[in-house]
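In this view, the complex is presented without one of its protein chains, the others remaining in place.
Our next item is subunit A:
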Amino acid sequence: MAGGNEVNVNESRMVVPLNTFVLISNFKIAYNMLRRPDGSFDRHLAEFLDRKVQANASPVNGVVSFDHILDRQTNLLARIYCPAPDPADVELPQLVAIYELQKAPSPNPFPVIIFFHGGSFAHSTSSSAIYDTLCRRLVTLCGGAVVISIDYRRSPEYRFPCAYDDGWTALKWASCQPWLRSGKDAKLRVFLAGDSSGGNIAHHVAVRAVHSGINISGNILLNPLFGGNKRTESELKLDGKYFVALQDRDWYWRAFLPEGADRDHPACNPFGPNGVELEGLPFPKTLLVVASLDLTQDWQLAYAEGLKKAGHEVQLLYREQATIGFYFLPNTEHYHEVMKEIKSFVRSDL
């Protein structure tokens, strides 16, 4: 545990706007109450405290959303966000979902973003307000993307590989939907995106995709969650200083990874001693966003190196003085510049 914590607590307050500080500190305090030392999790209290919003098929800022079951067997739910349809085509909000899901492939290309929310595999859902807001913004940002936010199964109740299985199910579902295809070639132009554990999931789903012949246009990883047995310099230096403590990270890995596994498990450490080879596979280009005040950054940078060594394209955005969660509130340069890069990344091949 790092020393001099009182000073450091004030430091984190200095580097983010006040409302961001309040938001992320609130999560930190609340999450502390949910993790139990024996590895169990107060799921009921977690759901009570999580601020959620319902889907809304009436246009808000030009975006509509609806919840949809992707797979009846696992009850895999997703929240789908679309640009609001022309009122001439759909008179009632209740009919929006039917209308969208029935559409034929569009001649005008549009991106589809399958989004995996963060929360260290344990927290949040696709209906969490922080993620609902973010996904809505992505629709508009990317010029009318369809965003599909996956309500994957969470740990500790569901360990590896459940979240990855759910991501894979979602991708397979998307690849069978005519309404998600666009352009002259009626192609599914799909990006896998996620923050924190969601970024980790996006990577692993992409790996499955390349082994199965589904083409991914790109991966967007925001502060993705990776780790390893070794304690890195950034972990030691930043432990406890900017909202995140190393022992909390450890707790979440213990809750997600199989019993008895350590942090060199390939889920946690994809380019570590147990990692899979990605060389020669059509792995998608990656936009990787790393915050300089995130204690896991060394693992994220190692991830970028691993992709490059395997011959894959990585666009690294290293944000100086950014903390985790900067993308929740549009109140910093970090937010606006990263969003701009995401927009270019997604629209560049359309």
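Operating definition for what follows: contacts are C-beta pairs under 8 Å (C-beta built on N, C-alpha and C of every residue); 3 or more make two chains touch, one makes a residue touch a chain; residues count from 1.
Note that in this section contacts and distances are computed from a predicted model.
The complex includes a chain that is not drawn, and of the options "Phospholipid-transporting ATPase", "DELLA protein", "Elongator complex protein 6" or "CST complex subunit STN1" the UniProt name matching it is "DELLA protein".
Take subunit A: the residues that touch the chain left off the picture are 1, 5-6, 9-10, 13, 18-19, 21-23, 25-26, 28-30, 32-33, 42-45, 47-49, 51-58, 60, 66-69, 75, 77, 79, 92-98, 101-102, 127, 129-130, 133, 240, 328-331.
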